[in-house]
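Note that this complex is displayed minus one protein chain, with the remaining chains in position.
On to chain A.
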Amino acid sequence: MDRFIPNRSAMDFDYAHYMLTDGRKIKENQTVCSPAREAYRKQLAETLNMNRTRILAFKNKPPAPVELFPSEHSTASAHPTKSAKPRRHIPQSSERTLDAPDLVDDFYLNLLDWGSSNVLAIALGNTVYLWDASDSSTSELVTVDDENGPVTSVGWAPDGRHIAIGLNNSEVQLWDSASNRQLRTLRGCHRSRVGSMAWNNHILTTGGMDGQIVNNDVRIRSHVVETYRGHQQEVCGLKWSASGQQLASGGNDNVVHIWDRSMASSNSPTQWLHRLEEHTSAVKALAWCPFQSNLLATGGGGGDRTIKFWNTHTGACLNSVDTGSQVCSLLWSKNERELLSSHGFTQNQLTLWKYPSMVKMAELTGHTSRALYMAQSPDGCTVASAAGDETLRFWNVFGVPEVAKTAPKVNREPFSQLNRIR
């Protein structure tokens, strides 16, 4: 038995390192490692020798079907408890993963939206499901007929209660999620499927495969109030600015249009304000900056792979960054000056960038096919992403939910002064 013949390649390096750096402490105290020491040791090993290495554990149980109708625990909780970190720690793996069977793997659709009432809507095939983030409960909103479906877009109204559902047959259904009733169907605004939508108060803007953009006033009978023409191919990205003054649209024709409501009074009311042609592939990813007005971020598809920043007042391109892969979606952080992008081939990752330096802060991997759809929680901490690998993943990338809850209370208890007087 070759017990003691030293052999470099067979040496257990991480054990050796551990002994060299921390071994003395272990002899005095032979109990199980405290989480703090575990974290320290891991960090030390990483710094000293293991920068190139990632250790992965295989889930040796049969892969339990983690359903949309979830069980008690999340799947990603096998790490030892992380000790307190001074800075914000961005978890490298998804906080939770849910099954999303029949999610359509189509770049041009928008099948995920997180409403202000903290309910996430996701369209799987012909069915729209609602997932309540506060109690993790799932309910089915509607299943459309085969001939009308599949569902091609979902969009919550600002009130977080009403929801619009775009269909493959070009119609748009309007639902009240509180009473689970369909309120109306918008017909005749498009000639083919409605893949993108954006709300602006009572105006629902829809983008179609026919290249048309229609502003629908959902309160009135004759709902079409405006039609924006300019895109030659499918409109896959549609976002209103925070002020509701400007609308950004991205199409399969590689063009980004900025439409301005104040131009409605001029001679050509449906003419665009800016036509931005710098992208060399379809533009679906659009995001207005929350902390700087008139700043729009756009992301290009597989042949482009860049994120571009625009001043929508002048139409100038401020910056262009090559991300290396298809940009499917963009989200700005509400808490920090950061931008999150989701990508396709090869890594299918979510990348967090510091703005404006565009330094990569984190790359979140987990999806095994392109991360096509993203939505942000109303408290701004969590991002949900869905992909053709039929999973819906949640990432605490923008912050930890608890932190948001400990915001200082403005209201003091009534009669607090009375107590002191005693």
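Note that contacts are C-beta pairs under 8 Å (C-beta built on N, C-alpha and C of every residue); 3 or more make two chains touch, one makes a residue touch a chain; residues count from 1.
Note that in this section contacts and distances are computed from a predicted model.
Per its UniProt record, the hidden chain corresponds to "Mitotic spindle checkpoint protein MAD2" from the list "Mitotic spindle checkpoint protein MAD2", "Guanine nucleotide-binding protein subunit gamma", "Protein ECERIFERUM 7" or "Origin recognition complex subunit 4". The missing chain, though absent from the display, is touched by one residue of A:348, A:377 or A:396; that residue is A:348. One of A:207, A:250, A:301 or A:366 touches the chain omitted from the figure, and that residue is A:366.
Against the chain not shown here, chain A presents residues 1-3, 5, 7, 9-12, 14-15, 18, 26, 30, 32, 38, 42, 45, 51-63, 75-76, 78-80, 92-93, 97, 346-349, 365-366, 368, 389, 391.
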